[in-house]
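First comes the structure, then the notes that go with it.
A single protein chain has been omitted; all remaining protein chains appear in their positions.
Presenting chain A:
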Amino acid sequence: MHIRSWRFIILIGLVGLTFLASMYVSLSNLKGSLSNLQDPDRAFVYLKLLTVTDNSLPPFHIFLGFLAPLLGISLGFDAINAEQNGGTLSRLIAQPIYRDNLLLAKFLSPMLIVSILFSALALLMLGTGLILTGIRIDLQEVLRIFSFVALSILYVSFWLSLSILLSIRFKQAATSALMAIGIWLFFTIFYPIVVNLTIRSFLPDPNTLSPQQWVTYNDLILNWLRISPSQLYTDATTTLLMPSVRSLGPVTMEQMARAIPAPLPLKESIMIVWPQLSGMIAATMVCFALAYASFMRREVRG
């Protein structure tokens, strides 16, 4: 039922447009960035396709960080309450099916659609790149791009489960949609401001700080920011798509002393983002568990 609905068509259109725009921008800047000898990632043509930009448009992965929550919210905000208001929910749960299955279906079917959509986009991008550049693709790049796709799906699934939870909590679909968008806006725009402001307010003058203290405070800010799922997603995608990123926090000169600026193997990159990954999985699980708990024993009236 999702596939033919207007909201899904609009969102697919948006994702598609984003994809085309960022492909165009990155293709036109690809040459410059590949010949930049300073860049340790220059060997990864296909990763560059996703991340290079001339600053007129954000790169694809940042764009997706914006659109993925919208996609998740739009697919889930009326999952339960629209059925209830339409009178179909009471008819549905009077059938011999378990309520778990109803909730799981509401979660898994949008996930399936989103997975197919994202995989198709990734394959499309690889194909276009292959035709236009003719450069052989590395196995590592394929793996990195697909872990990026998997990560994006996971990110959508967090917003989907959050919006399903809201659709159970609130009776009106409009309320739950607004609430979900409110949470999303809060985390992407206001939360970083709030964190920065509060920590700055008790932060002593940066000029008087020793480097160690400075690092501690910076870590503190970053860790608080990481409560926000969008921060987790940005961290994780950046690490996956830019193999030379070795650490997400500040790095001291001592730590960098003997390091050669070279791309990390995929396994190391994944090791770096593992906390982010598990954080996102945990957040999704928590939302889904709450949704489950509040839906299972609820009385549904017609």
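The rule is short, and it goes like this: a residue touches a chain if its C-beta (ideal position, glycine included) is under 8 Å from a C-beta of that chain, and two chains touch if they have at least 3 such contacts; residues count from 1.
Methods note: contacts and distances are computed from a predicted model.
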Original post:
UniProt name of the unshown chain, from "Aspartyl/glutamyl-tRNA(Asn/Gln) amidotransferase subunit B", "Response regulator", "Rod shape-determining protein MreD" or "ABC-2 type transport system ATP-binding protein"?
Top reply: "ABC-2 type transport system ATP-binding protein"
Subject >> Full-complex contact with the absent chain, from A:24, A:98, A:190 or A:274 >> reply: A:98
Subject >> Contact with the hidden chain (one of A:90, A:172, A:247 or A:278) >> reply: A:90
Original post:
Residues on chain A that touch the omitted chain in the whole complex?
Top reply: 1, 4, 86-88, 90-98, 297, 299-302
